[in-house]
Each structure stands twice: as C-alpha cells, then as structure tokens.
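With one protein chain withheld, the remaining protein chains of the complex are depicted in position.
== chain A ==
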Amino acid sequence: MSIGAAGPLIALAVVVVVFAALNPQFRTLGNVANILDAAAVLAVVTCGTTFVLLLGSIDLSAAGVMAASSLTVALLVENTRNDADYGVLGILVAVLLGAALGGLSGLLLVLLKVPSFMTTLGVSAVGLGIATLLFAGVQPGVVDAGLRGWATGRFLGFTHLTWIAAACVLVGWVVQRHTRLGRYAMAIGGAEEVLALSGVRVAPYKVAVFTMAGAFYGLGAVMVTSQLGSGVVQAGADYSFSAITAAVVGGTLLVGGRGGVLHSTVGVLLLTVLANGLVLVGVSPYVQGGVQGLIVVVAVAAAAAPLRHRNQVVK
C-alpha cells in the first residue's frame, strides 16, 4: 500500500485513538459492535457505488433502487399486508430487482449515451415510483422471523448484518482484484479509449458494473428493511450521497480508475466512527453536523496531501 492510499487509514486511526482517549465507553467491545452494525448497510451500498466510481461514472440511483427493493422484500416475506411468505426467495427477488434497475442505468448509459449522472437520477425516480405504488398507503411490517433475525441475531458478538457486510466487502474485493470485470472497471476509469482501441468491447462491462452495483443496493435495502422492521419508501434516502462521500473520503476518486472496495470501506468506517464518537463525547447536536463536516474535510485534505503534484489542476 502506497503512502497516498494509507492516508484515510491513518485518519481513521487518529480519530479512533482520540475518541478512545476522550471517552471510556467508546473503547468497549459493545460499542465496537455498535459501530460495525451501524456501518453495515452503508458498507454494502458503498461497495456497489465504488465500482461505478472506478469506471469514472457516478451513481445516484441508490435511493430509488433501495426504496423499490425494500418494499418488494417486505411484501414478499411474511408480512402484515398480505399472505405472501416466500422467505429467502423474496429476498432474492428484491436483490434481483435491484440488479435489474442497476442494469437499466447501465443500458441507458451505453445505448443512449446519456451521462450516468442523468440515467441514474432517472432510474432512482423510477425506483421511488415503483416503491410508492407498492406502498399504497399502508406500511408493510416484516413478520418473517428469518429476516428480522438479520438485525437482531448475533454471532460472536456481532450482528448478522455486520457479518453480511463483511462478506460483501470480501466479495467486492475479490471481484475487484481477481476477476476480469474488476480489472476492466479499473482500466475503463483509467483510460477507456486505450482499452477500446486495443480491441476490448467496454460497453458490456459497464452494464455489468451497474448491474452489480444495483444488486448491492438491493441487498442493502433488504438489510435496512430488516433493521427497521418494515418496508419504507425512504429506506435509502440518504445513501446515494453518503456512499459517494464515504468512497471519496476513503480514497476512491471521482475521476475513476483509483481506489477500490477496501479504500471505500475505510471511508465508511471513518464516517460511522465520527457519528458515533461525537455523540458519545457529548458534542451538542446543534453543532455536530458542522463539526463532522469539518473533520472530514481536514481528514481528506491531510490524506490527499502526499498525492498533490505541482502544476496539478483541480476542477
């Protein structure tokens, strides 16, 4: 790992050490489990967003995709609205719906040459529309014991959600490092023309990346639904931007081709630790948002310092 890539990790370590010194509760194992639980959904969503960012594209569809998947899974497992009880199959359908919506973003991008900013924003609206239709005025509460257990059950002290997130990060890392899809995603972000001129058809890989991102959002939505105990249209409202922020804070650059799943996960942890620590230390809620933003800016600036070149143009 280069010095540049280690920057966010150092920032994370500093923040952890400072909070641990200021507050004894921060150091408890229970709180560590808390932080990892709170980071779980964002980590999964950020995995998806990271691959899109690696392409040099951007993805704002998480909010809508998650809304659609959340309502879908809540209505397909045992719930308070209808007689469905498809269990794991319902979860699978929700993830596949996420993948389908992600694929749609990708297809619109490569076939119609519409920038990803617009296609994903549009697909997000489509997802919210689907979710609102499915919602139909009555919130579906999740009864299915299996799905509820995702949030409440624990294994070795950590919630099942934490383990699912850890598995996702591992899968994301393997895809990024050891599959053609991951390596091409990186290459497309770095130099798409060069790749195209050397005979690689980039379009299918782009669609595949967006599809995979959608699947991650779908799974993230299932996790949120388990946490909240019901299908909620606003389930993913803040995740589009939080995921992009986490990825960038972690060192996955918006220009594409740089960073990766592990970088982004460090960003997720940094944001989650900050939110947790500021509450524990007792910073007033009226200034918390501001303080959090300030620390993130300082951390990113410090972490990016070694990357700065003379004559570099920043837009």
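Here is the rule we go by: a residue touches a chain if its C-beta (ideal position, glycine included) is under 8 Å from a C-beta of that chain, and two chains touch if they have at least 3 such contacts; residues count from 1.
One rule holds in what follows: contacts and distances are computed from a predicted model.
**Q** Which of the following is the UniProt-recorded protein name of the chain this complex doesn't show: "Cobalt transport protein CbiM", "Sugar ABC transporter substrate-binding protein", "Glutamyl-tRNA(Gln) amidotransferase subunit A" or "Transketolase"?
**A** The chain we cannot see is, by its UniProt record, "Sugar ABC transporter substrate-binding protein".
**Q** Identify the residue among A:235, A:249, A:266 or A:296 that touches the chain left out of the display.
**A** Spelled out, the listed residue whose C-beta touches the missing chain is A:235.
**Q** From the list A:69, A:105, A:119 or A:159, which touches the chain that is not on show?
**A** Answer from the full complex: A:159 touches the omitted chain.
**Q** Give me the chain A residues in contact with the hidden chain, please.
**A** That gives, for chain A, the contact residues 25, 28, 30-31, 34, 37-38, 67, 80, 128, 131-132, 135-139, 141, 151-152, 159, 224, 227-230, 232-235, 237-238, 275-276, 279-280, 282, 285-286, 288.
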